[in-house]
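Report on the structure given below.
A single protein chain has been omitted; all remaining protein chains appear in their positions.
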Amino acid sequence: MAKTLTRRDILKFTGGGILGLMFSPLPWKLLDDSSIWTQNWGLTPKLAHGPIAEQFSHCTLCAGGCGIKARTVSGMPYSITGISGHPISYGTVCARGLAGHHMAYHPLRIVHPHMFTGKGSDSAMTAVSLQSALDATAQHIRETRGSIAILDQQPGRAISEIYKEFLSTLPNGIFLSSPSNEDATLLAIQAMVHQQKSSYGFDFENADLILSFGAPLFDYWGTPGRMSALRNAGTPKIIQVDSRYSRTAMQSDEWIAIQPGTEKYLALGVAHLFLTEKLIPVRNLRSAADFAAYGKTVNEFIPEKVSLLTGIDSGRVREIARTLASSQRPIVVSGADPGGGPFDGETEKAIAALNILLGNVGTSGGIVSRFDIPGYKNSSDPIRWSSIPDHSIGVLIVDGADSGYALPWSLVQRKLIPNEGFIVSLAPVLNEISAHADYLIPSPGHLETLQDIPTPTGFPAGTFALSTPLLKKQEGTTDSVDVIRELSVRLNKQLEIPTQEALLKQKSAALFSQKRGSLHIPSDNSILPIRDLSSADDLWTKLTEGAVWIDELLKQTSVKSFTIGLAAVEVPNPKQGTNELPMIAYGWRGATSTAQISPIMSKVFQETELRAVNGTVSVNPTTALQYGLSKEEPADLSTINGTMKVRVKVDPTVRPGVIEASIAPLPNGIETPKHPAGNNILNLCEVTNDGTWRMTTAKFLKV
Amino acid sequence: MDKYLIPRGVQRTSFGKFLLWIIPWTGLLLLGLYAIYLCLAEGLFHTNMDNRFAFGIWIFLDLTVIALGAGAFFTGFLLYILRRKELKAVINSAVVIGLICYSGAVLVLMVDVGQPLRAWFTFWHPNTHSMLTEVTFCLTCYLIVLLIEYVPIVLKNRQLRQIPKFLVFEFELHKLMPVLAGIGTFLSFFHQGSLGGLFGVLRGRPFAFREELGIWPSTFFLFVISAAAAGPSFIMLTTWLVEKITRKQLVKPEVYKFLGKVSGVMLISYVLLKSVDTLIWINSTSPGNGFPAFEFYATQSFGTWILFTEIVAFGLLPALVLLSRRLREQRKYLFGAGFLVCSGIMLNRFVMTIQTLALPTLPFDDFLTYAPSWEEVATFLFVVAYGMILYSVTFRYATLFPQEKELSQLNGELSMQEFARSGKRTPPWQPKFVTQLMDKFASTKL
Partner (left out) sequence: METTTEKKQKYGMVIDLDKCNGCGSCAVACAIENNVPPALEKMNKRNGLTWLNISTVSNNEQFPKSESVFVPMFCQQCEKETPCMTVCPQNAVDVDPTTGIVGQVPQRCLGCRYCMTACPYHARYFNWWDPEWTEGMKQQLNPDVAPRMRGVVEKCNFCHGRLHAAKQKAASQGNREIDPADYIPACVESCPNKAITFGDLNDESTLVAQAAKHEHSFRFLSRLGTEPKVYYHSKKQWVRAMAEKSLTRSHQEEFHG
């Protein structure tokens, strides 16, 4: 008997079915599964498995020479820390170095030669063969009417010698390094010394007082670990003369707030007091061959005048001079700001000269000479960019190493022949300068290839180490030394250029033959004198395992003859229009937008603003009130180079009437990597003929 | 077209006009659905909430609608437990509104949490110390209660009640109503309270933290009482709104006045207790935690005016109005006060959520502000739209207001008499069949 199916039946069936299902395991299993799905979400990465090991190497991200210990899983580093007991870095790695292993996989990593068509942020990259890139470069070198320059921002490495050798075969080759130098004072003194030049270092460890003119000693200068250890030891005493309340000013024993741009007047004023109050022995002054001219130069800088110019009380100026002179082992230091760049030449000379007056060159606790491996300079004799004629460079090859200091594109651009200047960048990661290049021939990245680590900036004794690769070298990248060899072949230069490994083995062998110093062995924190090594190969093996060679402090001979070379110093009349304010650029070494940093460093920038992000200016509350600025709204900042929207930070530590401009990386963009040639406040800075950009006149435009 | 579904004896607009009414709400619903999809599929970054404002407009509005939807339990309590028969006129509407409020709140909560698939973890790994566990359990149970209370309203639909099983089911269920009402009251008491307790136990937020009575902070009780005050006012306002939209009289005036009185009584007790609590907080609790109370009001936008507004302008004032028999007679005062009550409760919830989070705790914190994103607003409009649609459909096809039938007949006659007396040309609005009937009679000689 067939029964017709009614709606009621269907409803009953459905209802009963649902009820029945509740008693089956299905819904409960699905619920349980849902919790498992949410833990094994497709987008969550699967973690690596494998043996955990430790490997030692050294960091190449700047010239600091820090030893690193990498924890690896199946050979891939996942964590970097310092090496305890390391004689240079004291177990410390800076924030950049901690994330150094990320650079291999940076969103803007380049792993194949490319050609750029177009310029700036509209440029397009096309992959090309290595051969065609080399051919094009060689052709430009052959045909250019301008000079050929190689920019090496970490001079002192073995490759630097190769660059110099190559350039010497060209009619007008120029070896360039970063316009900013951490060891500016040392280089200035080197230039002043008459006798045989060896490279110099600062014997901070034995000094009792450091007078620093704006050098970021406690904020990533030289080797951070070394400076931290000094800080923790409590000696030497640090007096920081700084136009900003920088982190070094914060950590120093005394901060002297100086009107920006007037450092040289303070230095000259101190020298004046040295001479007029006879605070220093006369023989120190006489050690300068041009002491009469120098004496004349400093004569006009009486404390009252200095006080007017610098904003520092004249009593304080006297105090500084007296403290300095009465110290047993004082050192006077200046240096570039990573974002703001170098001081002008006069300032550097004025500051360096104080060391001469204090007689600390070639003395323990002062400026000490150190050992250089024969045949290798520990630092170059850098050419001041101001001495290069504008529009004279025809070909510029930019080495991949980074100084950590800003390099404004406009400074590079003005030295290039307009429309003809040809740039090849060897950088492994796309950055502000390589974004303007014509060709990219990327070298292997940090920890991907063997590198040598020369004596770090300011270190008082010679050192040498290797950066052993911890990562696989990526196909398509080319060691810089191979690039030079290929170019020299194309240009028919008879140069014997070894491979990277051979090059470094040579240097290591040269070191071994000196039979001096000792190795620090990281795996067991032990010291092994070189004399106890059997052969150069033995040294090489230990170096590749992460050891660092360190010399003893050289016995010093006080240097007694110099030429200071500081002619009459003019005090310009300040000419500032209404509403114009001095803008000071500043930055943090390694994170000034010229180079790249690991995306994880957004923890310091974007996600906390611990460091001011790109495009942020800071002003004093009174300045903010005066110009109607607030942190709520962006403002239009205008300089001679253009206008830009900036964020305003109201900060009571900023000097009233001054703008502090943060030179920082562009915000993170993993999902949409930003073309680095974006608008950057560094481009607003005015680059003077002196090759400096620390101070720019700026104003806020009213809406 | 759907006449067979419409209850007998009442008038409803044409199906076409009804659709015209529903369509814009459906549009809003779809927009909200898209916003919900974005939040669920891509992430909660679509909202403007952040690590400081971990709770935003959703939680604030959730708390508000739950407080306003308290009319459901309180009306049920008054009707079935305290036997106040006047409220029979609005109990159905209250239940539907309660259902909308609670189901909407739960829906928004499911979008608000980062892992809605793990919602059942609270039942599996409950934390007996947490107020939120209590809220989850109670809300879930109460939602079920509301659904069960909603069922008879639907089953009474003239087509459905023709099914004998449904009729019997509905009848039996109706016998259980007092029990359900009792359970509902019990559950509501606890979850309304726990929602207040959520903030009152926050030792880390001295602005919200209150002393305890037993294990419950004073905000527990304050929230219950304020919800009991808000509920009747909200019922009053929504009924009035429905009357306005449908252009019918749905309840007798006494009902409104009764609701207003209940609201007033609860509100005055609330204001009293709240004042005592605030004084204790100002003088003892807050300073004891290292935070002088008036410093909380020193920051911009949240001055002491907010405290004054909450307790006096939106609290004491409408309470006094609602307690005055004379003032309750006048509709503008009655509804005006009701509106102020609801605003006051909304302000209170805002203060407990948004203001609490805006205020700094660490000495170097900034005072931060928050404004919702369009996705957050759209999600909430989804609930509004869903509520409108559900209510409209239920109103159309079920008897939400038992007094409607009686009143419509009364009003039909009254308005006809008035029209005749006034001599106006256009008759007051009346359903078409009435006009036809009248024409028929007019033309028929008796």
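Read from first to last, the chains carry the letters A and B; within each, the first residue is number 1.
Just so we're on the same page, a contact is a pair of C-beta atoms (placed from the backbone, for glycine too) under 8 Å apart; a residue touches a chain by one contact, two chains touch by 3 or more.
Because the structure is a prediction, the values reported are computed rather than measured.
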Next item on the list: Check the options A:G65, A:G340, A:P599 or A:G615 and report the residue that touches the missing chain.
Entry: A:P599
Notebook entry, point to check: In the complete assembly, which of B:T299, B:Q330 or B:Q436 touches the absent chain?
Noted result: B:T299
Check: Which listed residue (B:F121, B:F186 or B:W374) would be found touching the missing chain in the intact complex?
Finding: B:F121
Notebook entry, point to check: Out of A:T499, A:S513, A:S630 or A:T643, which is the one that touches the chain we can't see?
Noted result: A:S630
Checklist line | Sites on subunit A contacted by the missing partner chain, in the whole complex | finding: 35, 38-39, 41, 43-45, 47-50, 52, 73, 76-82, 92-95, 98-99, 101-102, 104-107, 109, 218-220, 224-225, 228, 231-232, 245, 247, 250-251, 255, 257, 598-604, 606-611, 620-621, 624-625, 630-631, 650-656, 667-672
Margin query: Please output the residues of subunit B touching the missing chain, sorted low to high.
Written below: 43-45, 49-52, 54-55, 112-115, 118-119, 121-122, 124-127, 129-133, 135-136, 198, 201-206, 288-292, 295-296, 298-300, 356-357, 359-368
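Heads up, the rule we're going with is that only the chains that are shown with their structure count from here on.
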Notebook entry, point to check: Which of the residues in subunit A come into contact with subunit B in the complex?
Noted result: 8, 31, 34-35, 37-38
Note to self: Show me the residue ranges of subunit B that touch subunit A in the complex, using the header's touch definition.
What the structure shows: 115, 117-118, 120-121, 163
